[in-house]
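Missing here is one protein chain; the remaining ones are kept as they sit in the complex.
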């Protein structure tokens, strides 16, 4: 009904992808989420090990998948299997849950790059793979963009559909400084060397979502969005919230603003 | 059962009004909210443009209205229609949703005062009107109380039922400083010139709710309350939470406190 809104691809889509983090929603909450916002969500992550300690997980996964949302368990859980030398049990675990997607990360249990890529390749035969780059520890704010870039390229080559820039739920590590502000030098270096469409940026805080939409437009891929922030994020993408209202307007309408 | 509680008007009420911000709740969450706290809520705002990007909105509005809650869409959405010269489409949009209330703001798309009042008057023929004063931009912390006062008076004259002191969801602009603390000079100047009963103060943060209840008592009108904070806010009004426990007691009971 509103004219001149920024264009958005419909699902299933390759750009402007949104990934939500579910860290223990109930079945009714999942139903609420897909009914009101299912068309806005592309991926859903059962954050870190919450799928392992919660009940009703299979029921929830079914609800999400029926709404056209790809579902996976947090990469930290894969790492918990890997550090115990239980990769085969991990495969059984996600098969039993009915996941269609996996996340490969090494934020806690560091893997050699070749080993990580071997895991990605193997999983890519059966699953959509997202792989995450960047450590989770706040003390290790690694400013070497070269390492980020080479990892991302190798992991895309190995079969990842998207590479994820780590931020945790808190938004204070990886691609962000401790205060939550974006590490612009790192992000710009990545954007100069890795196709922007293949990167999903974790952006749990509103200021981070606004920052990326201003930098890369409404079709930036964003992740670690809280369930309650899915509809608000879409308004940011479309300029229907104060923070991006003005920059989302076409030039001729901007002039109308006094 | 508890004696000496602060007095509260019953719904529908003119004082001690509470406005909640829904930024994408599901139908079951809305049912939960009205069942447990419907008697505590006077107005419900479908925040900024979330009504435009979500589904099941009409169903939710019906649930709220059946509980005696007045419902409207965020003023930013009206501004998105106005900047596109689509005011008639806005009227169709809110009629189709079944809204009974409107918010007129110019936080993003600035209107001349006469124009804003003309819109208020026109809408007041068919809707309960709330109008909002104050810019959304953090860079424009306008300390000129004269402008706030003249706008509020003109908009009440034009037909607004309440004028709203802007704070956004974050509580860091308008009537608040960047750190969320109240701009006392501005607020006192407003209170000296505008009837307190006609003002609704946006107070998303608990410290702000406490501050206003201490300043103006349990019957202050407060808005932009998160759904999960509705029952907690009522305990603040009644002195059933630590922050206002002592000041809510009658004098003779205060002495009992050691």
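By letter and in written order, the chains are A and B; residue numbering begins at 1 in each of them.
Keep in mind that, in the parts below, a residue touches a chain if its C-beta (ideal position, glycine included) is under 8 Å from a C-beta of that chain, and two chains touch if they have at least 3 such contacts.
None of the values given here were measured: they were computed from a predicted structure.
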| request: With the full complex in mind, choose from B:95, B:112, B:184 or B:253 the residue touching the hidden chain. | output: B:253
| field | Full-complex contact with the absent chain, from A:24, A:68, A:98 or A:250 | value | A:24
| note | Had the left-out chain been drawn, it would touch subunit A at residues 23-29, 47-50, 52-56, 76-77, 79-81, 83-86, 89, 92-93, 107-110, 136-137, 168, 170
| request: In the full complex, which bits of subunit B touch the chain not displayed? Write them out. | output: 1-4, 28-29, 31-33, 35-40, 206, 228-232, 234-235, 238-242, 245-246, 249, 253, 256-258
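Throughout what follows, only the chains that are shown with their structure count from here on.
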| remark: dist(centroid_CA(subunit A), centroid_CA(subunit B)) in Å evaluates to 34
